[in-house]
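One chain of protein is taken out of this complex; the other chains stay put.
Here the chain labels run A and B in written order, and each chain numbers its own residues starting at 1.
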């Protein structure tokens, strides 16, 4: 699956860029912004690998990821205005990254021998946790807890993957179908501005 | 120790409920609140297992925990008002959970072959760290750093456990005695509203 590898790198690159931009928005210095870019890009996969017991963690196995991340960080710092104008292209690659990370995380979990239900959770973890760490280090409430709903899309994508396998679909076809369904769902969600209602204890409080 | 297993599940259930309620109070959407419920329930044991080198981590070994957590999350979201009215029962099970988690964490650490002093720390970690992660993700200062004092009770409980073993008491008796002493201590602490004084650099500052 060479295409998958390419999209994994592209997703990593875009995650590094978006993380670095978050750091710049918080007025970090260039080390701080780079650190946020780095943890955003590797955070999800790192937590997954720690929980599953892979060591050293994934990004220490292939130095290409490090250079891709470094490239994303440098781009974001040097060309921040131009990069922000490309927000649509960035968003597209970010979405592709989310889909690819989910499926790769899911497949890596199966390699570790865990049951499908854990693989689904680890797939979601792979694409979501980097952003959670980014927001926590920036001293903000993680975006996906209130606004973004792609984490749920990743979980449903994982479910679809095992459904397809159960129906006798081959591994690579299930992977690609899952990735495409995650990508299309997220694009539709953003297009129609869907989000889950926030919860609250008290209805009246909600209207304040 | 089937009773211990039952109380471990009950504690996990209550931790998931209390975590989810924290997320609801912060007006997260249902994914965000569920995520907080989940990490509150598994956080302490996960960090313990990572530090000791158990992998995959505990909650991936027995799918029953996952269903129990899911049940707690669904209860908290669907019946939040009713659940909050049961606050006394919740508090009781939360306290039982703290005691059980401490002793189970302590025993798991001994299995890993670490010295008693680390087992005591890991026992406390098992019951405390879930709440620390919950509060950090909710962008708040962890409750146990300022108000709750049960972490210290867990440490003292761990000390008692090894004291009893040293006195020749059998393992199961030491376990149950430790759990009961933690439960009773916490109930007394809450009953008499005990807390440690907060520290500060400057006495005058304290009176502001």
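To be clear about the criterion, a contact is a pair of C-beta atoms (placed from the backbone, for glycine too) under 8 Å apart; a residue touches a chain by one contact, two chains touch by 3 or more.
Since the structure is predicted, the reported quantities are computational estimates derived from the model, not experimental observations.
J.: Can you say which of B:24, B:39 or B:52 touches the chain missing from this structure?
T.: With B:24, B:39 or B:52 as choices, the missing chain is touched by B:52.
J.: If I consider the whole complex, including the chain that's not displayed, which of A:56, A:168 or A:197 touches that chain?
T.: Here the residue in touch with the unshown chain is A:56.
J.: List the chain A residues touching the unshown chain?
T.: Where chain A meets the chain not shown: residues 21, 23-33, 35-36, 46, 50, 55-57, 60, 63, 66, 77, 80-81, 84, 136-139.
J.: For chain B, which residues lie in contact with the unshown chain of the complex?
T.: Residues of chain B in contact with the hidden chain: 50-53, 112, 114-115, 117-118, 132, 136, 139-142, 144-147, 149, 151-152, 195-201.
The rule we apply is simple: only the chains that are shown with their structure count from here on.
J.: Provide the C-alpha centroid distance between chain A and chain B, rounded to the nearest whole angstrom.
T.: That pair's centroid distance is 30 Å.
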